[in-house]
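All protein chains but one are shown at their positions in the complex.
Note that the chains take the letters A and B in the order they are written out, and that residue 1 is the start of every chain.
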Amino acid sequence: MEKYLYIALFAPIVGSLIAALFAQSPKNLFTGILTSGLIFVSFVSSMILLNYVDMDTIVHVEMMDWISAGNLSIPFGFVVDQVSVIMMVTVTLVSTIVHIYSIGYMEHDESFNRFFSWLSAFVFSMMILVMSDNFVGLFIGWEGVGLCSWGLIGFWYKKHSASWAANEAFIMNRIADLGMLMGLFLIYWNIGSLQYDIVFANIVNLDLDIVSWIGIFLFIGAMGKSAQFPLHTWLADAMEGPTPVSALIHAATMVTAGVYLVIRCGEIYALIPDVGMFIASLGAFVAVFAASMALVNRDLKRIIAYSTLSQLGYMFVAAGLGAYWIALFHLMTHAFFKSLLFLGAGNVMHAMDGELDIKKMGGLYKSMRPTAILMSIASVALAGIYPLAGFFSKDKILEVAFNDASYFLWGALFVGAGLTAFYSFRLVMLVFFGEKVHEKLGYHPHEAQPFVIYALTPLALLAIVAGFFEHSFHEFTTQLLADYEFTLDHSVALMLIFATSAIALSGIAFAVYNYKRGGFSEKIENWGVYKLLSNQYYIPKLYDVAIMKPFTALSRFAWLNIDNKIVDATVDMIARVIYGGGEKARKMQSGNLSSMLRWMVVGIVVLLALAIFYRPMV
Amino acid sequence: MITLTHYLVLSAILFSIGLVGVMRRKNLLMLFFSTEILLNAVNVGFVAVGHYYGDLSGQMFAFFIIAVAASEIAVGLGLLILWYKKTGSTDLDTLNMMKG
Partner (left out) sequence: MFEVIAFYTFSILTIIMFGIVVFSKNALYAMSALAGGMIFISGFFFLLGAEFLGVVQIVVYSGAVMALYAFGMMFFDTTRDVKENIHYKKVLYSLSIISAVLIVIIMSAPIYSANIESLYPSVIEGVGNIQMVGLVLFTKYLIPFELAAVMLLVSMISGILLVSKRMEMNLTQEDHYEEKGEII
């Protein structure tokens, strides 16, 4: 079985390295097919491992010694257990589809090969992240996905906004990574090891304050990666990258790494319910907060990005309340329908020649039927309508919130569910139905290539059926994760399900009804609330004014005064002294033997003086 | 009673005289004389130390220094004569071919 582990882990990097060889050469279809094939191999291996792993058998290998310095000993170890195998399957499945999709999507891009190299490298980093058996390996993968995300957001680096967004994402993640590193240091300091099993075995012996700090710091890391408030701004800006990247990284895999971290460290968070409560509250807040921003946004991809944010909030609610398997379940189902949504959006975007404003689309159903159907399926799944995948996982999360007697959280999530349904169908309606605005603007939409559509069908299928695996999923993952006990009455649960479905349906109905008639009037745009939402609560502006401007001013000050006048001046002065000294000392080199002999005597005198007066410290 | 210090001070004085010569003299031949003085000053020191420590090594070193001095003079004087034949002068100040 180790063989499959290594294949699953290393197949992506092989593809990435081979594609990287052709990074500078013109488009080569071979690289796309090769990397897709290798990711598929990785997916197959992951599936085999999924079948293999059960109650007693997990695959745990130590490839080699990696860091051993003093007391610190970190082997290059990988573990395939119930959690990581789920992540592996999810990641490789979505990656495979995104790779195949990208062959069509990036068809006319001059950096076709480079794209596949980065994309496969990302999958490799993600695999390291989920498969590592220690925190350091996790951190390496964590930074690796951050790097690949930077390279992919800024893939069209000639566009200023793209490179700006890439840097923003990278820097925001660095801020959070500092928190995560602090957490790792605390763990190492107090436990002396970074292996998961050792850490989790010993964490109970620690002081509760320290455990709280560890939990908080680790969660700060998770906040950055999963774009939770207040570090959320990068995710919407990250939509500058190619759409397959958004689908893979900013919907299905990388942003869920934070959730994965919290799930993985469940045994830590189980000890500190207060921190867990905070995580859940923040998650619920983000769920509503992001959904509200999605209500008014006109950018196709940003809407989906905010919806991702909101769904991440749902996952954190579940994880924070201790329902780890539900968080993981929602993570998986969300990966399916959200990447489907993104990839469909990519098709639309292609059809509209890169136009993203949904108000300029409309009535695309006629020209892009398969895409419209796929995106509708994904939207229904996202909204949480029975029997699609979103229904099962999202309802479970609401149930958990209710079960935990956190009615406030439940209320927030409940509102969020309604908002989700509304904005999903606002999008679908504005893009695919209604008035054909695009014809007036002179666009000639065309459907994507057939193989792209075929590649999307597995995702659509999974978005429909994944929910029915709930029970087997539950059994499988709770072998490792702590189970969550529902104390709710069956009737109450059923009522909750109905209530949630009702609000989701009413959200959909409201959207369909409203946009069928041509949507809201233009007046609404002058409302204060609308402005607040469309400006993303003025948070980017706030960051700009409160952080970036002062920081720029500070940097300018440091540049002009400290760097130019102190550091540079010091360096220049050293150079001038040396130059001047050389100019003066040049006269010494007169070629006259007699004066050379004199200088020699001067040297002797100096050395003698040193011999007398200099006493080295003993 | 004459102690080792006496000899070493004497040696130091002789060495300093040699140094003055090295610095002061501009005539190459005189420069050679000065180096002889330096070597002899060191010799006195060696032999004195060897004597006071009851070790013959001091004398051995002095012996080898004499040998070195002899060969130095043989070669150096040869070069000096060549130089004199070429330039007609043994003045150090004319010897500045090394000036860059």
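Keep this in mind: a contact is a pair of C-beta atoms (placed from the backbone, for glycine too) under 8 Å apart; a residue touches a chain by one contact, two chains touch by 3 or more.
Everything numeric in this text was worked out from a predicted model, so none of it was measured.
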Applying the definition given at the start, please give the residues of subunit A touching the unseen chain.
598, 601-602, 604-605, 608-609, 611-612
List every residue of subunit B that touches the chain not included in the displayed model.
1-21, 23-27, 29-30, 32-34, 36-37, 40, 43-45, 47-48, 50-57, 59-60, 62-64, 66-75, 77-82, 84-86, 90-91, 93
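Everything below uses one rule, namely that only the chains that are shown with their structure count from here on.
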Distance from subunit B to subunit A - Cα centre to Cα centre, in angstrom
80
For subunit A, which residues are in contact with subunit B within the complex?
589-594, 597-598, 601, 604
Can you tell me which positions in subunit B touch subunit A when the two form their complex?
19, 22-23, 26, 92-93, 95-100
